[in-house]
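The complex appears here minus one protein chain, its other protein chains still in place.
Up next is chain A:
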Amino acid sequence: NFCVIFITFEGFLSRAGEANFPLAKMAAQEVQPSETIAKLKSESEALKTKLEEERAKLHDVELHQVAEKVDPLGQFVMKTRRTLKGHGNKVLCMDWCKDKRRIVSSSQDGKVIVWDAFTTNKEHAVTMPCTWVMACAYAPSGCAVACGGLDNKCSVYPLSLDKNENLAAKKKSVAMHTNYLSACSFTNSDMQILTSSGDGTCALWDVESGQLLQSFHGHAADVLCLDLAPSETGNTFVSGGCDKKANVWDMRSGQCIQSFETHESDINSVRYYPSGDAFASGSDDATCRLYDLRADREVAIYSKESIIFGASSVDFSLSGRLLFGGYNDYTINVWDVLKGTRVSILFGHENRVSTLRVSPDGTAFCSGSWDHTLRVRE
């Protein structure tokens, strides 16, 4: 409501001109507003410079230099062990169940499917009332899935043991944004969901009541991805957006704790390193990067001149040694996180790789593509 007042006043003011307002109305300011803005802007710039200087002081060595003494990885042969076919259009998102065998996936045609990846059987299917279901997530209990997209909402569907039951009947609307839902994730329990949206915000919701528990403002454009810190690390999460920034947030206070702006284009995917001390990002600038949270800076860039298409999705292997990146040129590049080199390139998908997750026990990883399929590889 406050914003609405500003909008209606602005039209009036631009005609009236600032000079017509008595100085007394410039509440508690002794200088002209334009001087204050200029002063604050230059203070901002000075602080940004100071931030870079402080970060640079600690930049004594590169990660790949420290990693020279680490044994190189062996030859990698990863084969597709399962191909999940059934979506009628682009697969946009997928998530593993904690049982390490079930997968939920969502697609452009509005379908959300739960698969048994061992047998490739479809266990559940739901048709959403919207197209472009860009986000889906499995609940920690394995008893529900969350999804959303162009409907601007995140809805939770409890999974019934009765395969014939109509899942749509039990649907619960949890999150409401003012633009598309780009990502969602349950927290440590089935009770709370974290969402990110094209409206530039992230939000934490109570599943039962649908109540907004905390909102996270700071991105200057669409937020495209998020990832929760591993539970041992505490209550933080990282988000990435079209403003090229990756922000780390305190879930309780809503405060942005750290911010990284080294990518040259949209950040499509962010994922924590398994220890929680770092996170990786994948971007439309065709690079993946590693940011260390305690050094407060980017510590590695995973790129090659031959890779010119954006990275849509990233995930680490269990030990954090490997980083898998799904790209818009239909390939998956596997990177040695420490040495910064590519150890393997995987083909197979016939269109963009849009989503990629390593299984909870690290035995395999699944990729979803605009070619309508999902592939499980190891």
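The rule we apply is simple: a contact is a pair of C-beta atoms (placed from the backbone, for glycine too) under 8 Å apart; a residue touches a chain by one contact, two chains touch by 3 or more; residues count from 1.
Here, contacts and distances are computed from a predicted model.
For the complex's missing chain, which UniProt name, "Guanine nucleotide-binding protein subunit gamma", "Centromere protein I", "Protein TRANSPORT INHIBITOR RESPONSE 1-like" or "Autophagy protein 5"?
"Guanine nucleotide-binding protein subunit gamma"
From the list A:Leu73, A:Met176 or A:Ile345, which touches the chain that is not on show?
Selected residue, touching the omitted chain: A:Leu73.
For the chain not shown, which residue from A:Val104, A:Cys242, A:Leu356 or A:Val376 touches it across the whole complex?
Once the missing chain is taken into account, the touching residue is A:Val376.
Which listed residue, A:Gly148, A:Gly218 or A:Gly240, touches the chain dropped from view?
A:Gly218
Sort through A:Asn89, A:Asn152, A:Gln214 or A:Gln258 and give me the one touching the missing partner chain.
From the options A:Asn89, A:Asn152, A:Gln214 or A:Gln258, the contact with the absent chain belongs to A:Gln258.
Tell me where the left-out chain touches chain A, residue by residue.
5-6, 9-10, 13, 18, 21, 25-26, 33-34, 36-37, 40-41, 43-44, 47-48, 50-51, 54-55, 57-63, 66-67, 70, 73, 78, 81-82, 100-101, 117-118, 218, 255-259, 273-275, 277-278, 292, 294-297, 299, 317-322, 337-338, 358, 361-365, 376, 378
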